[in-house]
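Just passing along the structure, written as structure tokens.
Complex shown without one protein chain; remaining protein chains in place.
We call the chains A, B, C and D, going by the order they appear; numbering starts again at 1 in every chain.
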Amino acid sequence: MLKVQGIDVSYRDIQVLWDVSFEVNEGELVVLLGANGSGKTTTLNAISGLLPVKKGTIEFLGQDITKLPGYKVAELGIIHVPEGRRLFPEMTVRENLEMGSLFPEAKAKRKETMKKVFELFPVLEERQNQEAGTLSGGQQQMLALGRGLMALPKLLIMDEPSLGLAPVLVKQIFEKVKDINGQGVTVLLVEQNVVQSLNLCHRAYVLENGRVILQGSGKELLEDPHVKEAYLGM
Amino acid sequence: MSYFEVKDITKKFGGLTAVSSLSFTVEKGEIFGIIGPNGSGKTTVFNLISRFFPLTAGEIYFKGKRIDQLPAHKICEIGIGRTFQVVKPLRRMTVLENVMAGAFLRTNSMGRARHRAEEIIDFCGLTRYKEREAKSLPIPLRKRLEIARALATGPELLLLDETCAGLNPKESEEAIELIRKIRDTGITIIIIEHIMKVMMGISDRILAINFGRQIALGKPQEVANHPEVIKAYLGDAYA
Amino acid sequence: GGGQGAKKEEVKVGVILPLTGSEAMFGEMEKNSFEMALEELKAAGKAAIGGKEIKLLFEDDQGKQDVAKSAAEKLVNQDKVVMLTGGYSSACSNVIAGSAQAMNIPFLVVTGSSDDITKKGWQWVFRGAAAPASKYTGALWDMIEKVVKPKNVALIYENTDFGTSSAKAFRADCEKRGINLVFDQAYEHGAIDFKPMLANMRSTNPDMIFAVSYVMDAAMITKQMKELDFNVNLFVGGGAGYTMPEFKENAGSASEYVASTTLWVPNVAWPGASDYFNKYKQKYGKEPDYHGAQAYATMYIIADALSRAKELTNTGIQKALKETDMMTIMGPVKFEDWEGYTNQNKPTTYVVQWQKGKLEVIWPENVKSAGYVYPVPKWRER
Amino acid sequence: MKNKNIVFTLLFALFAVLLPLFVKAPYQMHILILIIIWSVIGTAWNLLGGYAGQVSFGHAAFFGLGAYAAGLLKFHYDISPWWGMLLGPVAASVISLPIGLICFRLRGPYFALAMLALGEIFRLLFTNLTSFTNGARGILIMPEITGKMFYYYLGLAMLALTLLTTYLIVHSKVGYYLVSIREDQDAATSLGIPTTRYKNYALLPSAFFTGLAGAFYMNYVAFIDPNIVFNLSNVSVMVILVVMLGGVATTWGPTVGAAMYIFLGELFRTTLGSANVLVFGILVCLIIMFLPNGVVGEINILMKQAAARKKTSLAGGA
Partner (left out) sequence: MVLFGQTVICGILLGGMYALIAIGMTLIMGVMKIINLAHGALVMVGMYVTYVCFKEFGIDPYIGMFLAMPVLFFIGCLIQKYMINRLVEVDSILPENQVLLTVGIMLVLTESARLIFKSDYRSVATSYSSKVAFLGDMSISVPMLTGFFIAMIFTLILHLFLTKTDIGRSIRATAQDRDAAVYMGVNSSRITMITFGIGSALAAAGGSLLLPLFYLFPDIGHLFTAKSFIITILGGMGSTMGAAVGGLVLGIAESLGATYISMGYKDIVGLVIFLLVLLFLPGGLKSIVKR
């Protein structure tokens, strides 16, 4: 479904990604692991068209999207729930959710989807008229996720969705991610909750200093000595 | 009288009571943890202590003096430093300059501020990034920068708001190390964190709140086993 | 430096005018008039001074006085002009005058009407075609004494140099004659709505209004008086605004019977006045007002002085200017020292009135082109 | 790096001091004097707007106050307007205190527009309080000194003082605090910085030097009226133009910007007739589009990049 082939990405003249390749198949839940600053967010931004790719290609559903502008990538069904939430702080919760469903199909089902999102995160329903900027950190994270779901994505990209959430919610989020994936949405996930995410995923890639150094199923990687040492501190 | 004391503080935002007659004390040298579900009012407590918001009601004492009437910048001057959950780096300044801006609180000399800042940068393991502009740092490093900057102001009491969020288990270990090291220099710490592993590992005592009210207070293990905490916060018992 | 060698020798005169910015309309009109006059002089063979052609060097002051100073400095130091002229706004004229005085270069003011300019005892500054702001009302006072005889008068004026100077003189004149000034207010130009001021003024029941306004404020004020149905026996404008073609166009029927003081009208008796008006209109497709006439007359004064100058040096020209005694379309011009003024021509002023869409001279009686209408009919009776 | 700066500064100072040996024509001197005046105002604005990030749309208030302080001395008391060079900056600084009190409660565009409002209020007051200010009739003096050389060197001294003061402020604790406030006011507060007080530390000298420039202006141009010295577009906005053309929050930016503004403006004005402002406008657009950080700002960025590259290549070699 998504095929990243040998991409290089730089910020001005600092190269951050080197020959990164990986794939996400239809219906899969794939996790990208890596230390701080290893280039995970950069990879995701390159996929969603926010950063130019210097070398290599990115394909989605057989279409080359390497050079596509960000909004077109979203239109194809790749929805990115960004790191650091990136809400619209002066818009209400409801408006933020509405912003998630701009494309025709999503818009047609706006009401239903929103109901589902509200079931998933009841606090959003309570606060639907509050400005997003005044929500607590965790509430904001829920809204960011909810907003992503509103687009009925084909491929949902999530950059550390559990960041700053209370343990009970982290569990819930992981469950929801699994649910969403179970309902047929392909998911590409970046997470620091290494154990939980590896337990959850079908396959995972490990990124170090901008290069893919390991790949395998979640179980395999959990057993991998390097992963154990570098990420689990065991 | 305790080293630091919060007495019956309340904060209302319009109709919403974010913090509701909350009281607690912190002893010198302690690492005091605060946990609670998202939106339970933890950050608001910090904002009240550091006077980013005025109190609706209540009193706050530090070293026996009432401090809830002081202006925000004075809070730092008397020795209470803080970090922000949503990081606020001085974007176009380098890491060194960021930390120097903090160090100037205790000195007027460029040389001394620089020296102090360099020490702290080393202490926090940011030496590699010293000359980088803060805006180019990834979020976890920005969080560490927040700590360094706050340390540079020479606090006696440090408020850390989710400085470990976004770290993987290995990195969390390092962060815990850093926090311990800070405590070992004699600084008292109040910490907010959602990663229970971190909280359990370093806190001397933990306060759990929900809806701005205390639901439990005590040794980490006691709090983690408190039924209400489990229900509202942990989901199931922390093992 | 006359090191121009083979090039045809020229007598350079610097003209500083606002060619951009909000005063540019007048700058353009004056520039056109200068050029038209120079062409005429050339055609009549009067533009060559001892074999040297008069050449006008125009500089844009953008309506800013520091730029005016730059222009003056440049013209004198760099271009070596023999004298300066121009200056539309009082502010710029003031600054050019100061620079000219400091550089010992004759400066002939075209329009600037600030009293101060010729009241500083500056020997290098001359004002011919323009009157000091406080002297615009000569004919009006004659008419007020003989015809209007108002008890209560209202005074409004734009808070500019010209406005405040005129108002100050008018106020003093009222006091001298024991006329009640029931309303006396300055305003900031460019307002959309003058009605609060007008309504307030109406409540003081004046018989006559004297209003010193530039251009479009004049139209706004009279239009809004009509909209308020505010009647007075006579509305007299002071200076610029109320005599311009744009005033009539914008105020429409509200301009009827509005009177104004002025220095010039096309149908004034001075020789060449109506020729100038017609020629300008034909050439530039637009009616000039008295600012154009001032520039046109100034060009003739300059040519006259240059031709009489014994030598084309600053002192030579200064002396020639001092000795000027000629007729222009603005009337006779002589540079005299009087009432504290230096090198100031004694202006002739008129009262004009819009009648059936035409500006008629109604005072002084010996030069009138139509009889005055006084008191003017009420709005609802027209 | 630091030595290079000092050498550059000394060379520039030498150049400025010796310039009149080569440029003797009064007209050229006049242009230089105008550049100096605008450099001073620009440098003063830059301290508050550039370093502290408090963009003011109302600096005409201080300029006008300085000018009027000089003018009114002469007008009311027949005291030499040169005393205005002392009174003007003091008056502007004194007024800046209540202005700071009002405006520093506001942030961002609210602050900018509050300053605009204050600037306009001063213009209107000075226009309407005719008995005190002579209103729109302005103040006309005959300067006692007419030679350009004197004004040039006095102006140069004034500029040197302004540059030096701002340099010292910027490269001290205060400077760090001002930049911190600009970058994030909340973070600055959390570092114990009394933000309002420090903003005043920037406003005060900023008003002082703007007032000084105003007083100098009165003495030099010899005529002022409220509409000129309190002008919104020709003073308050133009100073922003000067600083941004040259480079915000750079030492030399305002001076370079002033030189461009006056020199290019004058060049176009004397060569392009009535199209001069149009061409100038086009140029302003082009400069800011292609050099969005101003001339000096872009040069600084290039130099930083070059230095970084040198460093990495050195590191790579080792």
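Keep this in mind: a residue touches a chain if its C-beta (ideal position, glycine included) is under 8 Å from a C-beta of that chain, and two chains touch if they have at least 3 such contacts.
Note that the coordinates shown come from a computational prediction; the quantities given were computed from them, not determined experimentally.
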Touching the absent chain when the full complex is considered, from A:82, A:137 or A:161: A:82
Touching residue (missing chain; options A:151, A:166, A:206 or A:221): A:151
Absent-chain contact - pick from D:125, D:142, D:160 or D:308: D:125
Contact set of chain D toward the excluded chain (per top definition): 49-50, 53, 55, 102, 105-106, 109-110, 112-114, 116-118, 120-121, 124-125, 127-128, 182, 232-233, 237, 240-241, 244-245, 248-249, 274-275, 277-278, 280-285, 288-289, 292-294, 297
Residue ranges of chain A at the interface with the undisplayed chain: 48-50, 69-71, 74-75, 79-82, 86-91, 95, 98-100, 102-103, 107, 147, 151
Positions on chain C where the hidden chain makes contact: 20-22, 24-25, 27-28, 156, 159, 185-188, 190-197, 199-200, 203, 215-216, 219-220, 223, 226-229, 246, 249-250, 252-254, 286
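One rule holds for everything that comes next: only the chains that are shown with their structure count from here on.
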Central chain of the complex, centres being mean CA coordinates: D
Approximate Å spacing (C-alpha centroids) for the pair chain A, chain C: 74
Multi-chain contact sites of chain A, meaning residues that touch two or more partners: none
Of all residues in chain C, those that touch chain D in their complex: 19-21, 24, 28, 58-60, 62, 64-67, 69-71, 73-74, 76-78, 90-91, 94-95, 98, 101-103, 114-116, 120, 122, 159-161, 163-165, 186, 188
Sites on chain B touched by chain A in the complex: 13, 35-40, 43, 85-86, 136, 138-141, 162, 165-173, 194, 196, 232-235, 238
Touching residues (chain side chain B, partner chain D) in the complex: 50, 52, 71-77, 81-82, 84, 88-93, 97, 100-102, 104-105, 107-108, 110, 113, 149-150, 152-153
